[in-house]
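Note that this complex is displayed minus one protein chain, with the remaining chains in position.
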Amino acid sequence: MFGRGLKTLSLITVALIVGAFAMVFFYAPNDADQGFIQKIFYLHVPLAIVALFGFVAGGVYGIKYLRTGDRLHDLRSYVAIHLSLILAVGALVTGSIWARGSWGVWWTWDEPTLVSFLIVFLLYACYQPLRFSIEDPERQARYAAVFAIIAGAFVPLNFMAVRMAESLVHPRVLSTTGGSMPSDMRITFLVSTVAMACLFITLWKYELASKHATFRLRALKRRLADGEDAWTPNPRRSAAPTL
Amino acid sequence: MPALPLDEAGKYVAAAYLVFLALVLIYVAIMAGRLARVERDLGEITDLLEQRTAEAEDDERETVPR
Amino acid sequence: MRAIELADVGRAYGERVALSGVTLAVEEGETLAVFGANGAGKTTLLRILASLLRPHRGEARVLGHVLPKEGWAVRGKVGFLGHDPLLYRDLTARENLEFHARLHKVPFARIDELLEAVGLARRADDPVHTFSRGMIQRTAVARAVLHAPELLLLDEPLAGLDPGAAALVEPLISGGTRVVISHDPTFRGDLTLGLRDGRVAFCERDVTTDDVRALYA
């Protein structure tokens, strides 16, 4: 059921990613200030933005889980946060590389996106340990949803606070997205972001389909093995949700 | 801030995009591992099912001659 | 009205199924006696009836309210006495009871009455951690019946009590509708439920002591 439309979506994603990267290198002009290194921007910022939305989506599915008690929502929330964590690692590493290339240091506290991401990453890195340290699957799902909601609300607040706190001394590309950024750069950036979002959705659906299939398979195996009802829970303890 | 020359900047840009590629590939590798487990589980289920049908046939054979 | 109606109630903790397929009905004013070896699901059943645990399957009605949806309506009408006395060790018996009296909106006069009834009037202002096991149990009984509940859920209410103390406590916990977990095979209620490995072994009005003993074999 989660696999429906996955093939089309994958093809669209591939086309968009290839197109976006082609635009980055062959269409968008080099940045006037930073030169070629600014090409990292088209990777780093979409990664960060999509991870951010992924975290918030995890919170939204957390709310849905608490309202309905449907374990599938817990699964959706878990997979969204799990994938966003991976993208956040990508955003951190690419940001760090950009800082090294631009300013000669691996880390800079003057880039609010980067600093915020470190904080958000540190918070969400607790998500899996929290899940893992709760044995009862129902309570695990409930507490994980509460965490996802708190953390989801925390993301924008944190961004605001960090942005206010950092003095904006360095030339920052993101602040120019609104006005002075040349339109060909802006279009490239938009396409890259859409491509990244598509990649996220594809992987999300992919993992949902995979996890769902695994659960159904396990349930089938248990039923065949000892004739027990399908509601006998999964014998292996894990941070991942069980259905 | 002076812009980095292309040959210097190229390394960093390549590194960043490689990080992205590596992340996606690692993800694919992990999912491949999961797929292998699903395959194994499926094999076990098939075996169980065959075993069951074999037992059922044996039962029938025993009861029929009587 | 039936005080308790259970239909195919079950509950699992993670991988372990603690209770399954419990179906029974207890009329108002009756006593349900529950027997079973350790880990047979007695405590789980009691906690479900107290709305402290959510049943995973089946339908549970307590005092006419469906659990867990109408748990709020059941709360405050049941008196629960589990293994744990639910008392703060560093507070005195009176302070503990006052805390619960405030939560249940019970006048404080009732506290003195109950402390007198369980024979603790003289020790009422000593911290609970100085109490012996029997005294803690007596305080816990007072706590459970503080708000004059319509339904009593008792897990071995006389455990650790000497005959004198048991005689004091007995009148407080008899009379109304009750669910009593017991390990005394001679104990009898109007209805007797035997649990084995989370499943119903028997649930009848007439059982012999041998039936009950067989549960522990």
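Every chain is named by a letter (A, B and C) in the order it is written, and numbering of its residues begins at 1.
Keep this in mind: a contact is a pair of C-beta atoms (placed from the backbone, for glycine too) under 8 Å apart; a residue touches a chain by one contact, two chains touch by 3 or more.
The rule is simple: contacts and distances are computed from a predicted model.
Comparing "Cytochrome c oxidase subunit 3 family protein", "Pimeloyl-CoA dehydrogenase small subunit", "Xylose transport system permease protein XylH" or "Heme exporter protein B" against the UniProt entry of the hidden chain yields the protein name "Heme exporter protein B". Taking the full assembly into account, the omitted chain touches A, C. When you scan A:A15, A:A32, A:V105 or A:I150 for touch with the missing chain, the hit is A:I150.
If you put the hidden chain back, the residue from A:L130, A:L190 or A:L217 that touches it is A:L130. On the side of subunit A, the interface with the absent chain consists of residues 66, 119-120, 122-123, 125-126, 129-130, 133-135, 138-139, 142-143, 145-147, 149-151, 153-154, 157-158, 160-162, 164-165, using the contact rule stated above. Annotation for subunit C: contacts to the undisplayed chain at residues 50-54, 72, 75-78, 80, 82, 84-91, 95, 99-100, 102-105, 127, 143.
Here is the rule we use: only the chains that are shown with their structure count from here on.
Spacing of subunit A relative to subunit C, judged by their CA centroids, is 49 angstrom.
Averaged C-alpha coordinates put the centre of subunit A at 22 Å from the centre of subunit B. Of all residues in subunit A, none touches 2 or more other chains. In subunit B, no residue reaches two or more other chains under the touch definition.
Subunit B contributes residues 1, 3-6, 8-13, 15-17, 19-20, 23-24, 27, 31, 34-35, 37-38, 41-42, 44-45, 48-49, 52 to its touches with subunit A in the complex. Residues of subunit A touching subunit B in their complex: 21, 30-31, 33-37, 39-40, 43-44, 47, 86-87, 89-90, 93-94, 97-98, 100-103, 171, 199, 203, 206-207, 210, 213-214, 217-218, 220-221, 224-225.
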